[in-house]
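Reading through the structure tokens given below for one structure.
Of the protein chains in this complex, one is absent; all others appear in place.
Take a look at chain A:
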Amino acid sequence: MKSRLVRASAITAAAALGLGLASCSAGGDAEGVTTISFLSWTGEEQMQPVLDAFAEDHPEVKLEVSYAPPVAEYIQTLQTRVLSGTAPDVFLIAAENKTNLIDAGAVVDLSDEPFMEGVQEFNLDTYGRDGAQYGLSLSSWAAGYAYNEEMLAEVGYDAIPETWDEFLELLQALEDAGHTPFLESVDQMPTTVSAMIGAKSSGMDPSLDEQIFSGASTFEDEWSDVLEQYDRLYTEGLVSSDVVALDGDQVRDEFANERVAIINAGPWIINAVTEANPELQFSFAPVPGIEGGKPFQAGAASPGYAINAKSDEAKQEAAKTFLTWLASPEGVELFNQQTNDVTVTESFTPEVNPIFEPMVAPIRDGQLYLPMISWQRDEDVLNVEAVAQMQRMIQGQIEPEDVAAALDAKLSD
């Protein structure tokens, strides 16, 4: 008797739960509201006001939002959900997962959508392939050099020179004046190398990476001269090989405490440096060009909003409503206010910190390069290899051409 009662209670509870779940998933549609899921790359504190504004403008679309911090955790979370068939209706396509997502047919082609018009072509191309575009990328980031204006003035400079030779002369002058001239974190692709390769590629047609990945050229042919110039920082004794053990935060702290004159940096250091040392006068500049080149910036289009190709038609339409609103002047303005990202849509001019002003025009013109974004396959494999081999080069264990040869070997695996 007792067991029957227990069984009956369990069945009732299961039925109630099932009904509850069913009403959760179907109730929205019945009221004319479509519920879509969204996995946000941007943190809740920054994103919630944007989502609240969307909810106010579009009560017919309900967003179920979850958050995962970039980069590795976001990629892993999304990967697991895609594989298990529970991918969100809207998510972010990034450098680390774009090849896999496109290959797996997991993202909708957004090329013909009206909300893609007015977005910088560089951003659209970043998350596209063979003429199709899969991500709505609203902003870009750039990195170059941040410099201590007072230290440079001490040795007779008021800005970073435009050529690499002149830049090395400046570093020597700073060294002679008793300053640590330059630090660059090498725990990821060095800003200097990215910018120099970008400058070289910008003058090539087809681009440098198109030539390498089509087999018309090799890393050894295209990268060796740039790596040789970069290695002069270490072979000429201007920078310590200890940089192989530094991360971006340590380099930033050295700069904020005025223990180094120039560092590689992006806009993300501005608040931390200003808070740590409000008196510090500093500015930004692009990476100087090597012979025959021009100053350039490392950088990339921010991850793009993508729509799940496996979502049903109604959810895809609701997702497009969300993306249309995000790309509107109102959406972009709010996004810029919340994230301080440099947005790249035609309909809105972003406000940026004056310190970072020298870098804004190149960002909005798409004059940016990051190998990992530009490479056409095996992006992370090549990136891990490049960073490790460059660290060995800085330590003096291998030559610049060995780094390039290792990349060729990795690509041919």
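Throughout what follows, contacts are C-beta pairs under 8 Å (C-beta built on N, C-alpha and C of every residue); 3 or more make two chains touch, one makes a residue touch a chain; residues count from 1.
The criterion applied here is as follows: contacts and distances are computed from a predicted model.
J.: Can you pick, from "Lrp/AsnC family transcriptional regulator", "ABC transporter permease", "Acyl carrier protein" or "NADH-quinone oxidoreductase subunit NuoF", the UniProt protein name of the chain not displayed?
T.: Going by its UniProt entry, the chain not pictured is "ABC transporter permease".
J.: Per the definition of touch given earlier, which of A:247, A:312, A:351 or A:365 contacts the omitted chain?
T.: A:247
J.: Which of A:133, A:302 or A:389 sits in contact with the chain that's absent?
T.: Of the candidates A:133, A:302 or A:389, A:389 is in touch with the missing chain.
J.: Looking at A:36, A:51, A:68 or A:82, which residue reaches the missing chain?
T.: Per the contact definition at the top, the residue touching the missing chain is A:82.
J.: Touching the left-out chain: which of A:51, A:68 or A:106?
T.: A:106
J.: Identify the residue among A:40, A:97 or A:139 that touches the chain left out of the display.
T.: The missing chain is touched by A:97.
J.: Extract the touching residues of chain A with respect to the undisplayed chain.
T.: Given the touch definition above, chain A has residues 72, 75-76, 79, 82-83, 96-97, 99-101, 103-106, 187, 240-247, 250, 254, 257, 259, 378, 380-381, 384-385, 387-389, 391-392, 395, 397, 413 touching the missing chain.
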